[in-house]
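Note that one protein chain is taken out, while the other chains of the complex remain in position.
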Amino acid sequence: MNFQLNPLRKNLLLAGLVLLSPAAALADAEARILKLEQQVNQLLQQLEVQNAQITQTQEEVKQTQVVTQNAVIAKTNGRALSFESTNGAFKAQIGGRLQADAAYHNADNVDLGDGSSFRRLFLDVRGTVYDNWNYRFQYDFARPGGSDSGQRGIRDAYIQYTGLTPAITIGQFKQPFGLEHLTSSLNTTFIERGLTNVFNPDRAFGVGLSHGSSNWSASAGAFGDKSEANAADEGNEGWGLVARGTFNPIIEKNKLIHLGAAVLHRNPEDTALRFRERPEANITDVRFIDTNTIADVDDYQQYGLEAAAVFGPFSIQSEYINTQVKRASAASDLDFNAWYAYASYFLTGESRGYKANTGTFDRVKPNTTVGQGGIGAWEVGIRYSAADLTDGSFIGGEQENLTFGLNWYTTDNIRLSANYIKVLDVDRPGNAADGEKPDIALVRAQIDF
Amino acid sequence: MNFQLNPLRKNLLLAGLVLLSPAAALADAEARILKLEQQVNQLLQQLEVQNAQITQTQEEVKQTQVVTQNAVIAKTNGRALSFESTNGAFKAQIGGRLQADAAYHNADNVDLGDGSSFRRLFLDVRGTVYDNWNYRFQYDFARPGGSDSGQRGIRDAYIQYTGLTPAITIGQFKQPFGLEHLTSSLNTTFIERGLTNVFNPDRAFGVGLSHGSSNWSASAGAFGDKSEANAADEGNEGWGLVARGTFNPIIEKNKLIHLGAAVLHRNPEDTALRFRERPEANITDVRFIDTNTIADVDDYQQYGLEAAAVFGPFSIQSEYINTQVKRASAASDLDFNAWYAYASYFLTGESRGYKANTGTFDRVKPNTTVGQGGIGAWEVGIRYSAADLTDGSFIGGEQENLTFGLNWYTTDNIRLSANYIKVLDVDRPGNAADGEKPDIALVRAQIDF
Partner (left out) sequence: MNFQLNPLRKNLLLAGLVLLSPAAALADAEARILKLEQQVNQLLQQLEVQNAQITQTQEEVKQTQVVTQNAVIAKTNGRALSFESTNGAFKAQIGGRLQADAAYHNADNVDLGDGSSFRRLFLDVRGTVYDNWNYRFQYDFARPGGSDSGQRGIRDAYIQYTGLTPAITIGQFKQPFGLEHLTSSLNTTFIERGLTNVFNPDRAFGVGLSHGSSNWSASAGAFGDKSEANAADEGNEGWGLVARGTFNPIIEKNKLIHLGAAVLHRNPEDTALRFRERPEANITDVRFIDTNTIADVDDYQQYGLEAAAVFGPFSIQSEYINTQVKRASAASDLDFNAWYAYASYFLTGESRGYKANTGTFDRVKPNTTVGQGGIGAWEVGIRYSAADLTDGSFIGGEQENLTFGLNWYTTDNIRLSANYIKVLDVDRPGNAADGEKPDIALVRAQIDF
């Protein structure tokens, strides 16, 4: 399709125009006009064809747009699957988490039960409808080896309305108390939470209010029991009130100071209460410290203090929780305590993630990814934690642990962890566990998707 | 790229043509031809470029079409997530429902157990493959507080072939009996079904036939036991036959009359049978009426009559169920009854939804949506319901309830409900519940997604 005139020939024609007679010039012009007419006709035909092509293409593009614009778009951030309508009013995410543990224990008098098991195996469905309504349903299918059969169960399951400030949540969710408690089990620095976990209130069925901004968070709630607690029980449920606030005097990229405080009041069901805790390892079902059932409880209060700091790859964190149990006779009131402090360091330079509007730590994002040419993120940590469930003549036991941790974040949603837990002391006179100082080696493979 | 001749200049040239000598005219024509040749060349080049552009764009459109046409399209109706292949032969939907309840009871002699719990917590996967094959799998993860541990379980789970008339269903699904029973728990006017529920046959494992049109439905089935019933039982299962038909003499937009009848025959497992029912509230585990195990049962028959009418925002509905138990000795045959009648009214003008081809009520669609500037739909209702499990000297108890209901449909898939249930009378001589007239306050937050 090359209709262009040869430039040389054009010049010759021009030269001819000057030299030739008008008749010859006219004949030459005629020829050139004829050629032009042919070319213009061809051009017109081609334009017709192109017009048809463009019209058809536009139609096809419109159809494709209809398909993609009416649709919900499926997306991934590389690890999880989510869906969002093009107007953003509708969102949905389907995922889960898997934590596979194995433990080896070395104890003197107590058989802690070596073995392996799933620690958590969640399905997790959440979403947003009509802009301002969130929902979440999270179920744990794991039944850790050695633990009782009631372990499987509903985790987060709620409806939330975000059209007001604060947001309102109804259903089951974590009671707002405790930094390590509220940080997802996916993102705790050590495999299990510290001994302060003995006082963590866990999830319960209730109503909550929450709000937060770029450097603070506040949340409160009124709660009944866990939805599946006491399934065989006919009596009235217990109830409680919980509130927590956090503040960040410094919050910059890879630099953070976190301060928090929380308070909890609770009337337990049937005036009965129990605190007990495993030794920062969950394959075993043995608890070195255990109040057993405390009877005649009117109510109890908990006070929690939190502090943490992140400076680039280095981080420190500490919590203290005091629990005061009020009983029928003031003489038998009880006062318990627990605290921990830890430090962690990323050998590969990453920083811990953080969500200021909820005052909790978040996912670690490795600088490089294993399987895509990288080595992932490597973190080491050390934690001291202690709990005291003994008050005067009431002996629930005292325990101190030292834990060394190594985390390998191969991707931002896969983590391999190894913890060595040295129980420094168990002080629980009259119990078989008294004086136990076991070594525990614990490993975990974890993915969330 | 403006090659257009100035119209003024063109006119000047035309004027020149008349005035000038042929030689001058020829020279002018020459110039114009030259210009035309240049323009045509440029046009040809531009067309080349455009052709390339169009070809490339078409190629890109084709690739996008491949992506979108080979793909399954993710869609939402605003509340739920579904998928459909472009040829429609494949569909899938992943969703669930959450119902969070709390109850306060005021009774004289019986502790009904105040508290809160999930009433239902479903995951629900369904779809279509190869045009005519449907499947559904629905599981309830809730274990209502106070009820026994067997509550969790499989709900709908079946394979259905729609390539024939009637459609054939194999697996577990609701036995076709009872209007309120067959209407989804998402769409019942009151939080719990009326006392007729004592006779509702629930889901069972079986084979069903169903068909329906714009103003009638018919369904029948043969059923064994519920798939998870009697898990520890070694004996042969019970079995039954059920059939139901419905008809709509009037069915227009917001105007409806529903008439229905159903019959059920059943041989219970091990000749044992029991009917019992909670007081239209499910947090409690107490049943005021209870036949306990009826022994020596040959078989039993149930007859159900249904009627309902919708006139704009106003609706009435009623059901009657008669149950006749045939036992080894005709003298000990038993005859039980239950019925309810209710009226409801939408303060905001909506109408109840209805599916004629299954003869059941459907979702309410609020005229406006909370969180998008609206107030949702508001409905009030009142129901009387009664059940009689006493026949002659056989005393299972009689109960009458009056229930006042308030529903706030904030969106078409979120509903907040409050019911006040006044137990008018429990007539069960010899039982602790005899003469009880408790007040029950019940609230529910519900979403389906």
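In order of appearance the chains are A and B, and numbering begins at 1 in each one.
The rule we apply is simple: a residue touches a chain if its C-beta (ideal position, glycine included) is under 8 Å from a C-beta of that chain, and two chains touch if they have at least 3 such contacts.
On a predicted model such as this, the values are computed, not experimentally measured, just so you know.
Across the entire complex, the residue among A:89, A:129 or A:142 in touch with the chain not shown is A:142.
Touching the omitted chain from chain A are residues 22-23, 26, 29-30, 33-34, 36-37, 40-41, 43-45, 47-48, 50-51, 54, 57-58, 61, 64-65, 68, 73-76, 78-79, 81, 94, 96, 98, 100, 102, 111, 113-118, 121, 123, 141-143, 145-149, 285-286, 369-372, 410-411, 413-414, 445, 447, 449.
Even with one chain removed from view, chain B keeps its contact list with that chain: residues 1, 3-5, 10, 14, 17, 22, 25-26, 29, 32-33, 36, 39-40, 43, 46-47, 50, 53-54, 57, 60-61, 64, 67-68, 70-74, 83, 85, 89-90, 92, 94, 123, 125, 127, 129-133, 135, 137, 139, 153-154, 157-159, 161, 163, 170-172, 205-206, 224-225, 227-237.
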